[in-house]
Every structure is written in structure tokens, then in C-alpha cells.
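Take a look at the structure set out below.
One protein chain is absent from this view; the other protein chains keep their places.
Order of writing sets the labels: A and B. Residues in every chain begin at 1.
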Amino acid sequence: MSTNSSYKGGIVIPNPYPPKEIGITQASLPSKVVLSLNERMTEKAIPCVEVGDRVLTGQIIALNDDYNSVPIHATISGEVTSIDDQLIPHKSGFKTQCITIESDGKDEWVKGHNSTTDYLKIEPSELIDRIRNAGIVGMGGAGFPTHTKLGLAKNCNTIIVNGTECEPGIMCDDVLMQNYPKEIIRGVEILLHICRADRAVIAVEDDKREALNSLLLYNFNDKITIELIPTKYTSGSEKLLIKTLFNKEIPSGGFAIDEGFVCQNVSTVKAIFDAVIDDKPLVSRIVTVTGSAISKPDNYEVRLGSSIEHIASISIPNNKYSVRMGGMMMGIDVPSIVAPISKISNCIFINYESSDIDPKECIRCGACNQVCPVELLPQQLYWYSKSGNTEKAAEYNLLDCIECGCCSYVCPSHIPLVEYFSFAKALHRKQTEEKNRAEIARGRFEYREFRIERNKLERAEMMNAKKKAIKAKMAKEKSQKDKIAAAMERVKKKKGGSSAQ
Amino acid sequence: MLYSVIIFSLMALFIGLVLGYAAFKFKVDGNPLVDQIDAILPQTQCGQCDYPGCRPYAEAIASGDAQINQCPPGGQEGVDALAELLDVETMFLNEEHGETKPKRVAVVDESVCIGCTLCIQACPVDAFVGASKVMTTVIADECTGCDLCIPVCPVDCIDMVEIMPTMRNFVPDIAEVASVY
Partner (left out) sequence: MHSNTLNTSQIMRQVIYALSVGVFACYYFFGWGVILQIVLAVVTALAIESCFVRLRGLPVKIAISDGSAVVTAVLLAISIPSIAPWWVIVVGVSFAIIFGKQLYGGLGNNPFNPAMLGYAFLLISYPLQMTTWSSDFLTFSASIDMMFNLSSVDTLTGATKLDQVKTQISLGSMVDSLDIYSVSQSWINAGFLLGGLYLLIRKIIFWHVPVAFISGVFITASVLFLINDKIYLPPHLHLMLGATMLGAFFIATDPVSSSTTPNGRLIYGFLIGVLVVIIRVFGGYPDGVAFAVLLMNIAVPLIDSYTQPRVFGK
């Protein structure tokens, strides 16, 4: 295995709020949790409890028959107080249906029946079902349902465990690897068994030496190796990580799964361990809380659905601050600090609002071209996105943009480039959908015209045929009448002739 | 003098042959302009442009009988796109033909429907499913929001419901993003 076959682009960004030491703080039980039923990339879950029901921790409270959906679990025990629309962190700022549970303080768990240490005897398909039932999705930020990914991995030869945590400021994966190395290694072994892969690689950035050492201490499996890769932002992106580790480029529009690679975030791997060995569903995660408004950056193990406020203590609460969920480069702004934490919330940034520098015009300096890890031309994409010319932008490979934010970071005119690209991508999706709908409508309209014409013709033909039939009938009748008249004439003649004699 | 006459005659002959060959080889069947115009129109088939469908309107534009600003569902963007295609000045959408409304679909109130099938006959894209004396319903994915079924329903049981953007197909407002100066 070769390392350091790096890709062009990407930036080395120092951690803006480095802590003196890092560890995990167990957050207290929240007083209530708000659990969204609309998980990313899956169908909406339908509640199977009602307002007023008492639920236990780990109990399934909503699910959907669609195979790709994961069930939603209660993350604390208590009473379901409402099932209504609540604000969740999302770019659109829309509300979505959520189940709110008030804690009874007891944290009573649902009984688990399937805990096992002998996972090697269990069929991979059953293990995948367990992963589904535990509600596990990609915890690195994408939220893709893990069981779907594993189910699609037909010819997997390599498992990649993404412990790079390349976005500066986030430490939750680092601290997980330092404190739970045994569970992670066991989780990787479970994945090796499920995917029937030959080898597994745990990728760690070279600024995380303690994590590396802690993993090495507990790794006795020949199939698992731990690779150090150069610290660089965007090295954690799946395709770029594969390029760095194996010098292989997944074709644009293709998937790593099809090339034999299964990539999972290290937090997801630990969740898989919990699900298979301890039969515990995914109810909590580690979240980094940092930012200029936080006096001591720290990592909290907190129940899903807790509000951000529950773990974020702001040093000077009266000053204006902004809340960001996710990293400083790819995160989204959250309008309120009471929004709930979800499975994909890896970090919360709380910054005192500083006066933003107004963006200036683009001077075509090309700095953005130099740092794009996918080797696009952000400058050209900017000009086309700005004018809504999604066709030309798509020609310049807009759809390959991973929205990493490297270009916005270096722009001397402070142009928010990534926001233009998100807009252009959304617009392109909408326009493509509209075009498809218009095609279908055109087709149906043309068919309807054809059908009406055809009906007319058929009717006309039928009328003609009927007319002919009547004529023929009348003609037949006429000939019949003629025969009768002729016969009667003959009879008359006979009679007349005989009477004349 | 003679040479120049000969040279120019030969050139004229040669160029004429080339043009003739091109006219023959690259001849296009039908009028592609109508197809191009039709590709821009939204295919709502509503008739607000005063033509019985999008294709007849496209043909009218191509032959010069209609203006490009008669299509409300296409909105101002549609007028601008047509102007660009035909290389003419763009115009404001002609409000006399109707106003641009957000995307809607028809929804039948099943408890009121009497199964008269008038809506099925009125729909230009056959988006209704039903039969005589049987309850009718709308295939939402096929409905173009043209409003032609509303006036014909004798019991007024059809509503036009606006399609709201969801988290999946949300498009951010570019004006908020682009605030230079």
C-alpha cells in the first residue's frame, strides 16, 4: 500500500481554537429531546407511538417500511409530549415533523436480547439487519444509511475507516480513537466479516499521534493496518482519501463501492460495534463544542435530540453570537441555539459575531483554481452560477464540486463561492426535474391528441360501416320485396289469366 | 481584363456548386425552429396563450403570428429564453393572458365528486383517472397545473394546491447570496 500519493489542491488550515488537552465529558441527561422523523436520504418515518405514551430508551418510536429507511429510537425514557413540526438544523431553515420526549430522569433502557461476542457465526445479512435496526447512518456528516451501503458492497476488497477528521477544529473522532480503540478495532473486524474483505485500513492524519498510538496498542489483526496521511483539509473526503491511500481515482459520477472500497467514518464503526456486540441502538454521539464564544473547547458525549444549548455554555451570553453546526468550512448556520443535535452533528461552532468583510468583485486572480481538490475552475463556475447559467456551469463540471469551501477560504475578495455553487446545483436539479416533467406532459398531450384523432377516425369508419350495412340490408330487403312483388305479379297474372278463360 | 472575367466566373461557379451541395446535403426536414421553441415552453397545455396547446403556440411564434410574451406559466424567464433563441428584444410578460402563478396541482375532494367525467375530458394531458359514475382522482405527477378542469366541474370539487418546496428540492435565494457592495 502506498501512501502520500496526494491529490492537488486542498489547504493546510491550523485549528483556530486549539484546546490545551482533549478528552470526553459525559453530558448530563437532557430534560427533553426532539427527534426528527425526516432523516437525510431516506423516506420520512411514520410514528408508531402517540402523544402521552411512555417510552423507554432505545425503543423504536417511528419507522418506515422502505428498506433504505432506518428506524428512529427514543434516546431517553419518558413521555411523548408532542409530534409536530420543529426547527432542525438544515440549510433551508424549514421545520419538519419531530417527536418530542420529556425525560423522566430514570433513563430506563429497553431490554436487549441479541448481544453477542461471537459475531463471526452470524450471517452478514443478519448483521446488516441489526445495523439497520440500530438506526445507524454515516456519522461523518453525510448521514447515508449504513445498512444500504453495506448491502450494495458486492465485491468489496478493502475497508477504509475514516479517522482523518480533516476539518480544522473538530476533535470528536480524535478523542473517540484515543478512548475507545478496542471497540473500534472490533468494529472493523465486524465490517471485515460482513463485507468479506481482504484488508482494512484505518486512515489517521499525522497530527493525531495519540490516536495512532492508542489504536496500534490494541490492533492484533494482520488484516488491519493503520496509515498516517499528511494533514491537509479535504483529505477526509472519500474519493480524495482513496486517492491519497491507494493512488486510485474513482471516476466522476461513480461510487467507491463499485470499485471495491467500503468507507466508513470511525464513529459509525464504533456504533456498529455497539449495535452488534451490545445490541444497543444509536442513541448518543460525541460532539465537539468550540468557537470564539466558548471559553474551553471540549467534546461531549450527549444523547441525540438534546438541544445545542444543553452542552454549549457561552462565556458571555449577552453578546451577539452565531451558531454553526458542522465544521468551520462545511458547516451550516443554525438560527437558534435550541435546535436539536442529530446523528450527523459532529461539531458545534459558536462564534461572537464579527463584522463580516463585504465581498468585493472577483479580480480573476486564480487563487481558487489553485486550491480546488477536485481540480475544477471555481472562478468560471462562479461567473456562470452568478448568472444562473446552469448549463454552462454543468459543462465546467459543477456537479463534481464537493462544496468543501477551500475556494471561499482563499478568495482575496471574500466572495462566498460555495454558496453560489450550492445555489447553482439546486437550481440545476430543479431545472432538470422541470424539464423531465415537461417532457412527460408533452408526451401525454401528444398521445391525447393522437387518441382523439384515432377515436374520430374509428367513429367515422364505424359510421361508414354501419351505413354500408344498412344500405346492404335495404338493398337485400329491396331485392326481397322485388321478389315478392314479382311473385305476386305472377300470381295475379295467373289468377287474371285463369279468370279470363 | 479577360483574365479577371474568367477568374471571377470560375469562382462564382465554384462557390455556387459548394452552396448547392450544402443546400442539398444539409437539408433539414420540417421546421426545427418550432421544435426549439416548443422545448422552451413549459408544456402546461393550458391555452392561456389563446392557442390550443404549447405546440400550436410554438408554431404560431415560428410563423410570426404570435408574440413571445403570451405564456404565463413560462414566466418572465420563459419570455427571455424565447427572446434569446429568436435573437429579438425581450418583452415583459403580457398580463392580459394571465399572471404567473407558482406551481400547483389539482386535488379532487373525493367526498363531493359525482363521477360526471367532465374533468377527464377537459384535461389536456390525461392526468385524471376515473370513469362514468365512478370517483375520479388526479395523478399528481402528471398534472401540469393548467386550471382547465376547474371551470368544468359541476360540483366545484377540484382545488388547486400549491406545491411547496421541501428540504430536498429547496433552492436558496440568489439575491441573498449575491450581495456585492
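Everything below uses one rule, namely that contacts are C-beta pairs under 8 Å (C-beta built on N, C-alpha and C of every residue); 3 or more make two chains touch, one makes a residue touch a chain.
Just so you know, these numbers come straight off a predicted model, no measurement behind them.
Annotation: of A:E353, A:E375 or A:E391, A:E375 touches the absent chain (contact as defined above).
Across the entire complex, the residue among A:I11, A:I159, A:A211 or A:A394 in touch with the chain not shown is A:I11. Annotation: of A:G105, A:P335 or A:P412, A:P412 touches the absent chain (contact as defined above).
Checked against the hidden chain, the listed residues A:M328, A:I348 or A:A438 yield one contact partner: A:M328.
Of the residues in chain A, those that touch the hidden partner chain are 7, 11, 13, 239-240, 243, 249-254, 328-329, 357-358, 360-367, 369, 373-377, 379-380, 396-397, 400, 408-410, 412-414.
Just so it is clear, only the chains that are shown with their structure count from here on.
Listing the residues of chain B that touch chain A in their complex gives 38, 41-45, 53-55, 124-127, 141-142, 144, 165-167, 169-172, 174, 177-181.
Taken together, the chain A residues at the contact with chain B in this complex read 38, 90-92, 94, 96, 358-361, 386, 388, 415-416, 419-420, 422-423, 426-427, 429-430, 433-434, 437-442, 444-449.
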